[in-house]
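Apart from one protein chain that is not included, each protein chain of the complex appears where it belongs.
Take a look at subunit A:
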Amino acid sequence: MPRPAAVDLEAAYQASGVGPVLEQLDRELVGLAPVKGRIREIAALLLVDKLRMDLGLRAQPPTLHMSFTGNPGTGKTTVAARMADILHKLGYIRSNHLVSVTRDDLVGQYIGHTAPKTKEILKKAMGGVLFIDEAYYLYRPENERDYGQEAIEILLQVMESRRDDLVVILAGYADRMDRFFGSNPGFRSRIAHHIDFPDYSAGELMAIGERMLAAQSYRFSPAAREAFARYIVARMQQPHFANARSVRNALDRARLRQAVRLFEGRARDLTAEDLMTIDASEILASRVLGAPAA
């Protein structure tokens, strides 16, 4: 088959269907401007690479393994799932599935347990994306007999020799990932894209919370919105703050309190409005805002 003399980038972009995925990412995820920017760059690079390959300009497929660094609840897992979609649309992986694991899924308890466990996970992820959360737990330098090393070796080998079959995304806290890469240069050299996930601002967390509620057909009363804004600022100062995840957990508890309130006032009829609305009392009952433990 003769090679085309020219390629149509716009047509290739339209045909890939990646545009709507990027727009959806923009629309559905609050904030994350640097992450979205990097993903656009990667998508552009991959699209252009595909066209270059079509023109015979380059034979080697690009390395796609990535690392996502950031604090808990900053959207790493969520974005990884979107990444699988993007890579699938661009034709770099064959299915858009994400297998999300941590150390315990890969590393065994006794001699001979680790290799089959790691390989089993790798096989399940093949064709798609393997997401390894808190990847640094694989490496325990304080224990020289640690089976994590065995998992690391198999991973490195597959990341290199099976680049067409699977994309690996490593995730975790930035400083720990840095140290992990420092002591495992094999990973560093196999990872093409490092993306850093910033913490959310209070305003962004508020917007995330409202979106989470809307997605479940709930909404704040005006007083509740004001209380939740105060809640976020207070929660950010406390230990174990986990960005959007803390928001999700707080809203889950608020829904529970709302249900209890409605249940206790069940003598009167409820409107859809009643069933949808989170009141200030549901937020103010939180210990974060100084309410006594229930």
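Quick notes on this one:
Rule of thumb we're sticking to: a contact is a pair of C-beta atoms (placed from the backbone, for glycine too) under 8 Å apart; a residue touches a chain by one contact, two chains touch by 3 or more; residues count from 1.
FYI, contacts and distances are computed from a predicted model.
Taken from the listed names "Pyruvate:ferredoxin oxidoreductase subunit beta", "Ribulose bisphosphate carboxylase small subunit", "Heterotetrameric sarcosine oxidase gamma subunit" or "ABC transporter permease", the protein name that UniProt assigns to the chain not shown is "Ribulose bisphosphate carboxylase small subunit". Residue-wise, the contact with the chain that is not shown comes from A:116, picked out of A:116, A:141 or A:203.
Among the residues A:18, A:32 or A:126, only A:126 touches the chain that is left out of the figure. Checked against the hidden chain, the listed residues A:40, A:94 or A:261 yield one contact partner: A:94. Residues 94-95, 97, 116, 119-120, 122-128, 158, 162, 164-166 are the ones on subunit A that touch the missing chain.
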